[in-house]
Every structure is written in structure tokens, then in C-alpha cells.
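All protein chains but one are shown in place.
Think of it as A, B and C in the order they're written, each chain with its own count starting at 1.
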């Protein structure tokens, strides 16, 4: 059997849900005729027609607003933001309206907003950001970021079937750099369930997205030194799987919180807060955060490389923490 | 000498800076003729004229964008968002452009965006939010929230003189509920310096904004029980005064992280992350977070009261942590 | 804007319809007065308190044309639209008073209410944000091949927001079945039109989207009704959106705490002579032979309904704090 890339897994996931449920449709800039800037919606116009595959004007706020309206009126929109960075243009619609509908009037908003983010592709300050935190911070929103092709397909399908607004963050660098064999039968991956991507005893790395792979690389190298690392892939960033976070910490008593996003106000702090409150007694060492520094994402290779967390840094800090 | 309210302190601070520096001007919805929804800019039109006190159309994104352009071209705009909640409409301009100018092209943006936020005024989901975190999370922005009239005046003046974009968060409930005697001479309060509002030995409460007062109330009650609480008022939320945070934790070895904002992704997590990494060895107990729950801000009295952190809860948790 | 022209020159309105207009306009007027001038001052209603005094003709003349399957997105000065959709004074009062039986269960306040069953989207406080949302509601109608339409309500101030532009443009490009009712009451909070735009009328802005638009006297319920009929027919028959600018005036402060000193007295006086309720009554007397006593009776009925509803609402429980965290997600 052939392997499926992350980008293709998402495409398949949406496609299958559109086959399964007539109320699912996609909308965004350049998604129909062009098939999307990253080709996620390629071929959908031909298969599902222009009522269900909709090119919009360059209007992020209207895309989100119209998606929310369509969701209120019985549809299940899958919206594309061309780059996650530009979701900022629809910020008010997302956080002030869509997120609050169930709370204010018990109105479900079964809407997915897909947004390709992340760096390592020389995208510079406007095409590389990790935008999860403002959405993680907004009650009423769910936020997802898959690290593998399997999860990408299973999570996009689960997100589409979910009755709450889901921000579905895709990592551009993973689109074509990871692939695996996928089941042929229909499957979903449940939201709000983290996944242990590697079992270990000595130290936990809690992370998500591209950094899962970087953590696994570091773990492999550390295994050679006799240090056993557990890698927890959060997969859903809101609502968080607090139980899995606490379990791995209770098991290993040491944790590194790793993300590609910048440090201050990043998810690492939130996870640290959960652990330092609810697993304090189990901790045998400080909680280390390994993240990008607090700057915009730089363009130039030398800077971007220095900016992004890498396996060397993880190995070094993990060694230190192991010996703590 | 008479006491000055928080709202009046801010007004005076802006006024004095406008007297001092011709490049300072104010702009926003209803700020000129009406003097602002909360009357911060009252009288300024008459004193400084319509070139420096500008009513705009209902266009938050254009207000921020124009403010940034004016800052590029040598002015020092002080922008008003009528409610902090609607700053979401200018989110892209703030986070994607203003915040990144110095980094991208060494261009200073000496701009202040004032935004009245916070609850306890029955404002409901759209007029009560604490919006700090997306801005705290954006490298390049500074974020300030004063708790007292003294700090309100000193910080708004420092913010106006600062050469980076500052999000200046005012608390609506404090506007008229706190007052104090202010110095008659010119003074500023430095950004990025926290302030110990009460010295104590047993336990630190790290907080900001209205919650400083709630913490002080709890501390007073706990003093009666022989529990000595230190209250650290962060005042500037970005960049954080990490040194003061660590010092108080090293001193008392126990900390409660308190804020009115909701839990997940709130500042408490960030502070926990800093402490659990850099003061771990000093900690004698879990880091407790006392915050609003992860829901929109409710309107009705019974719900809003339950939603907002209060002194009773702090007293109870502090007692528990003290005995830990 | 020309002097108000009563629609009787153009059509015959029967008594039944006019009575309906009168009932809803009076109900909105009296209910809002009760809320603002009594309950708010007594502290029974807290938070922001907006009224649509003087603008009642706009929601009434339009929403009466809505079908059950249609959706409405009223603004903060359109209470009558909710009434017409079957939302009761009881529900509205319980909402204003933050009670558990209010439409938002006390979670949101005042006019920030709506109801999925009766197809009313509660106000989105971010002014202008309802315009793109209306587009999505309409998109779903077209998607399923329905002949339903959306009634979107907003003010002049909203027309300066980016969302207004993006939403109108998208509706035009996609030919969505929406009737926009814009209440141009000459002010956005304290900001007069000439500080909001450099053209005379909102319809001048609308022309740029390729959406048909017209101006009506927003204080003349019959004129609003006639224009709405044209608009509804246009939208329902698949011809796309239609925009109606209703010239009117806010006969109150922006909200209860605003004395509106910035409004010139002459303007207030000019418009007080065009009270939409009095205009309708005049028409009913002169053209339909109505008797002043009829009006007294309608008013009586309205007031007794309100009395009953206030009593009921005051008895309603506040939300139980144990429900604090409900309804944020369907399930986690």
C-alpha cells in the first residue's frame, strides 16, 4: 500500500465528509477553481460543484462571518484561511461571535476553520506564525493541530462532525514532509485526546505539531545515552487533555514543554500551570520550556534556524534535566 | 488635598503629555465632542483643538492603522478603543503590522492604544472581557494595566513617552471606585516594573488590575489569622518583570497566580511557567491559579458574581496553601 | 431628504394591517419606556440600556413581511422585530432583568437576545458584524434551494465598518437573498453623519456593490412596508440582495446614561414632529376613518400586557450559579 502525505490526508478527510454529509461545504479564497493555495481542495469543485466549493472575495472577516451564519442555518462549513497569519483579519468574528453562540443562545456552530501555519519554509514574519494561543484562550473554541497524516485525517473528520467551532491548524512544513499508510476504512480521531507518541520512563516532552517529530528525533538520540523519553502529542490544544498531561508527569516526574510558537503566553505556560498546580508533588525537577524566542518569525535561513527549536537544544536540556 | 480617581488620573496623564509634547494627539470614536464613552478625553477638544483630538468613523481597524501610520510619520497617537472587546476588530493591524515594524525595518511605533476592559459592571459577554493575552503573546507589543490611580497616571505618561506600541488596558470597574492623592509634580511609572503592593512572608499573590484590590482584601483578612501575604502587582504584563516574580517566590516559596481573565491561556499560566522553570528549587507548594472559569463573561448578577474571582476564594485557597 | 410623504398616495392599507403596525409600534415604545424610564432607574435592569424610540416604524414595517423560515438579525433599536417573531414581552423583560428564563438565560443582557426557533440572531455587539453573518444564513437558504430570505438590520454607524463592506460585497457577488434595513438616524453614538462619511446617503455607498437600493422615510411605517415589499419580492425571487435606507432619528440618548447634549435642539424638535406612531395614527384617522378611541384601546391592551409581563418577570429566578460553566461546548 502506498503512503499518504499529511496534505493528502486532510484532503481525503474533507472529501469523505463531503461524500458522507451533504451539509458539509468548503469556502475560502482560491479554493474552488485553483484548489487552494496548498491544494487541499483540489478536485473538489469538479466533484461537488460550485454550490459546495465556493471561491470568495479576499475577505477573511466575511468568510468567517458567512461561515458562522451558514452553520447557524444548518450547514457544516469548512473554511480555509489562505495562511493562518491572516486569520487575524477575522479575529472579531471568530472570538466575539462564533465562539459565544452556544453560550449566549444555545446555538451550535458546527464550523471548521482550517489555517496553515508554522515555519521552516522561509515564509518570514507574515507566513510562518503559530497562531494558536488567542484561540486556545477563547472559551467556546476548539483548537486542533495534527502532527501525523493519520491524525490529520482522523482529526479533520472529527472536527467536521463536531458541533462546536474548531480552529484546525495545519503545519505547512508537515504537508509534504510526513507520510504514512492510512487505513482504508472510515475512521476519526477524537478531539481533546492527547496521544503518547513514544513511551518512556525518565522524562516527558509535551508538545504538538511539527515539534512532535523534533521531539521524537531527540528522544531517539537520548535513548542511545540510556535516557528514556516519553513524548506526548497534545493534538488538541483546546480544550486540553489535562488528564494525559498529568499522567505522563506523574509517571516520569520531569517534563519539558516544547513548542514552535514563541515563549511568552505560549501553550507551554498553560501546561506548566496545569502541572505545577495538579502534579506538583510528583515533580522531581523544574519544568523546562523550549520554544521559539519572543520575536516575529525571521525570514533568513540563519535566523530562522536559530529561531526554531531543534533536537540539539532538546537533547542538551533533557540531559540536564535528567541529571537534575 | 483632594483625591483623584483612576479615570481622572488617566485623563490628567494624557492631558499633561499633550501639553508637554505637541506630537501627542488622541483619536477614536466619540472622543472629541463627546469626550469619550468614559469621559477620559473630556475637555481636550476645547483645549487642544480638532487637529489633536479627533473623532473617527466607527472603524477600529482604520483607527489602529491610521495611528500606526501617524506614528511612523513622527506623531505620538493615543488611540481609544471604546471597549477593549472591540479591539478585536483591529487585531490584524495591531499584531501583524504595528507590532512588527521595529523588527522588520527598525521603525519605532510610539503609539498607545487605550482600551477599557474588565467586568463587575454587568456588561455581559461583549463589554467585560479581559483581552490582554493575545497582545501579551505578540512580540513587539507592550501591555500595561494599572491598578491604582497613581499608577494609572504614571503609566499612561510613560506609555505615551515610550517608543514602542503599548496596549494600555484600563479597568472600567476601577475608573470611579479607586482614588488617591496624587503628586502635583510631573512623574512617570516605569514600564516593565512590577510593584509590591503589600509585603509578606508566607505566600505571594501575583496579580494585576482590579484583582490587586481583591488580593489586598484577602491579605488583610488573612493577616488576622496570622498568615502573611505578599501582593505583587505586575502592572506591565508584557514584557513581564520576571525578576520581581522570581524574587517574591524565592522569598515566600509559595504563590497564588490570580487574575480576572479566564483560566486557559491566561497570564497565570505564563507566570507559572516562569516560576516552575526558574524558581523550582524554592517552591514549597503547588502554584495555585485563581481565575475566572473558561466561559464568556456572564451578564446576570448571580452568574457574574460566581464568575469573578473573589476574596473568599482567595482566603480559602491561601489557607490551604499556607498549610501545605 | 424630502419631507415625509405618507404612503397613502401610493397604496391602500387596510385597517387590519394598520392595527398590527400600531400594536407592535406601541408595544415596542411602551415596553422600552418601561424598561428605560422605570426598571432601569429602579435598578431592576442593569448594564447598557438602548431604545429605538422614534425608530419603531423600521422593524415593524419590514418584519411583518417575514415568513417563518426567514431569518432576522435585528440591531439594538429593533425590538419590534423580535415581538413580531413571537418573542413575548415576558421573555424580553426576563432577558433585560438577567433572569434564568430570559432568552439568553441571563448570560447576556438587554437587547442582546435572540432565539434559534424563531430565527432571530441575537445582536452581535461588534457593530457591523451581522452583515457577513446574514450572508451565511442566506447562503444556506440558497444551498437548499429554499425561497427564504434574511432581514438584516443595522445603523448608519455600521456602514463605516470593514465587515459591512466585506459582507455586502460578498452578498452581491453571490447573489444572496437578503433585505438590508439600514436605520440612518444621523448619529453613531455622538458622531454625526458628516464625520462618518463624505457622501450624503448610505445608498451612495451601496451603489458600489451593485446592490439595488432605495431611500425611504423611516418614520413612515407604510413607506417602510412598501419598500420592504419590493425588497422582499426581489430577494425571494432569486434576484439577490436589496438595500433600504430608512431616514430616521434616535429620539433618545445613545443609551440610558447619555443626555445627548451633542444633538442640536432644532434637530430634536424637527424630528419629534415626525413621531412614527402619531404619523400612523393620523393616517388611520384621515384615510381609514379610525377613531381616536381605537388607539386608546390598543394602548390599554399594550400596557396591560406589559404590566402582566413585568409582574411575571420580576418573579423569575436569577440563574443558578451552578450553571455557570454550562453551554460553552456541546461536550468535551
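Observations on the structure shown:
The criterion applied here is as follows: a residue touches a chain if its C-beta (ideal position, glycine included) is under 8 Å from a C-beta of that chain, and two chains touch if they have at least 3 such contacts.
For clarity, every value in this text was computed on a predicted model and none was experimentally measured.
The chain we do not see here touches A, B, C in the full complex. Remark: the omitted chain is touched by one listed residue; of A:13, A:69, A:110 or A:125 this is A:125. Only one of C:119, C:195, C:247 or C:274 touches the chain withheld from this view, namely C:195. When the missing chain is restored to the complex, the residue among B:14, B:45, B:71 or B:237 that touches it is B:71. One of C:83, C:149 or C:206 touches the chain omitted from the figure, and that residue is C:206. Considering the complete assembly, subunit C touches the hidden chain via residues 160-166, 169, 172-173, 194-199, 204-211.
Touching residues on subunit B toward the chain that is not drawn are 25, 51-52, 54, 56-57, 59, 61-75, 77, 92-93, 96-97, 102-108, 139-140, 142, 162-164, 192, 239. For subunit A, the list of residues touching the undisplayed chain reads 29-30, 33-34, 37, 55-62, 82, 85-86, 88-89, 121-127, 293-296, 298-303, 305-307.
Note that in this section only the chains that are shown with their structure count from here on.
Distances between chain centres, each the mean of the C-alpha atoms, put A farthest from subunit C. One simple way to say how far apart two chains are is to compare their mean CA positions; for subunit A and subunit C this gives 41 Å. Once the centre of each chain is set as its mean CA position, subunit A and subunit B turn out to be 30 Å apart. Counting partner chains per residue, subunit C shows two or more touched chains at residues 104, 107-108, 112, 125-126, 162-163, 328. Among the residues of subunit B, those in touch with two or more other chains are 85-86, 88-89, 125-126, 294-296.
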